[in-house]
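Before I ask anything, let me first share the structure, which is written out below as structure tokens.
Excluded from the complex is one protein chain; the other protein chains are retained at their positions.
Moving on, here comes chain A:
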């Protein structure tokens, strides 16, 4: 029963869902990268991940590591190399929690 419930917790929780798919105003650096002024966190992740794929930025020896090019560096804290595993976390930094 557990996995089902866990899955439900995410997609049924309106707050978390909104956090993922609501459009947010972007800081200038990110705006340059995605080419639009608003995007959701999910959309942003998809954009970055497909950018990595199309530009072959994954390390040839270790696919789990991404060698950032200049454009990617500008939005990922200026790191030269990131782990693929930390990508969602890094992108989340651009989407601070909204205070109401």
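Please note the rule applied: a contact is a pair of C-beta atoms (placed from the backbone, for glycine too) under 8 Å apart; a residue touches a chain by one contact, two chains touch by 3 or more; residues count from 1.
Keep in mind that, in the parts below, contacts and distances are computed from a predicted model.
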Any idea which of "Pentatricopeptide repeat-containing protein", "37S ribosomal protein S35, mitochondrial", "Cell cycle checkpoint protein RAD1" or "NEDD8-activating enzyme E1 catalytic subunit" UniProt assigns to the chain that's been left out? "Pentatricopeptide repeat-containing protein"
Where chain A meets the left-out chain, the residues are 1-4, 6-7, 10-11, 16-17, 20-21, 42, 45-46, 49, 58, 63-64, 83-89
